[in-house]
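Heads up, the thing below is written out as C-alpha cells.
In this view, the complex is presented without one of its protein chains, the others remaining in place.
Right after this comes chain A.
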Amino acid sequence: MRPLTEEETKTFFEKLSKYIGENIKLLIDRPDGTYCFRLHKDRVYYVMEETMKKAANISRENLVSFGTCFGKFTKSGKFRLHITALDFLAPYAKYKIWVKPSAEQQFLYGHHVMKSGLGRITENTPQYQGVIVYSMSDLPLGFGVAAKSTEDCRRVDPMTVVTFHQADIGEYIRSEDTLT
C-alpha cells in the first residue's frame, strides 16, 4: 500500500476529470472525514484515513481490498476506471445520458447504446466526453463515452451507436471474481 506518485495522480485525475470535471475537489476535500487514495497491487482505493491505517497492518499478500476500488493502472501506465467507482462519481457527474427501459438490458449486458435506446442527454455534450449512464428512473447504470455530441445525436439515424460502453453494474455479476 502506498500513496500515488505525482505522475500516477496526474493520470488518475485526468481520467476522473473526464467524467466529473473539476468536482474531484469534492472527493479530496470532504467535510465528513479525511479520505485518501492509496495504491495496492496496481489498484487505486478510496478509503477513510482510519480504515487505511488499520488496513496497513495486513500484509500485502493477504490484503485483498479496502475502501472502494476506483480502478487500476494497466501495465502500460494507463488508468482504467472500474464500475465500483460509480457510487462516488454519479453524484458529481457533469454529463449524463438517460437510457430507455428497452435498451437498459442491452447496456447492462455490456453492449453500446444505440440512438434508438437513448432517452435523454445533457445539453452541449461534446463528442468523446465521458458520461454517466442512467436509467429513466434516475438510477446510475454505468459509465460510457459519448460517441456523438448532443447535436449530432439529434441528426443521426436510430441504429448508430451514441454511447460507447465502458462499465456497467451488470459487471458485478459478470466479473464477480475480478472486481475487488
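Observations on the model:
The rule is short, and it goes like this: contacts are C-beta pairs under 8 Å (C-beta built on N, C-alpha and C of every residue); 3 or more make two chains touch, one makes a residue touch a chain; residues count from 1.
We adopt the following convention: contacts and distances are computed from a predicted model.
Per the UniProt record, the absent chain's protein name among "Apoptosis-inducing factor 1, mitochondrial", "Ribosome biogenesis regulatory protein", "RNA polymerase Rpb4/RPC9 core domain-containing protein" or "Pyruvate dehydrogenase E1 component subunit alpha" is "Ribosome biogenesis regulatory protein".
Touch with the chain that is not drawn comes from one residue among A:C36, A:L63 or A:I169, which is A:C36. Remark: the omitted chain is touched by one listed residue; of A:K25, A:R120 or A:R154 this is A:K25. Interface residues of chain A facing the missing partner chain: 1-3, 5-6, 9-10, 13-14, 17, 22, 24-25, 28-29, 34, 36-38, 49, 52-53, 56, 126-128, 145, 164.
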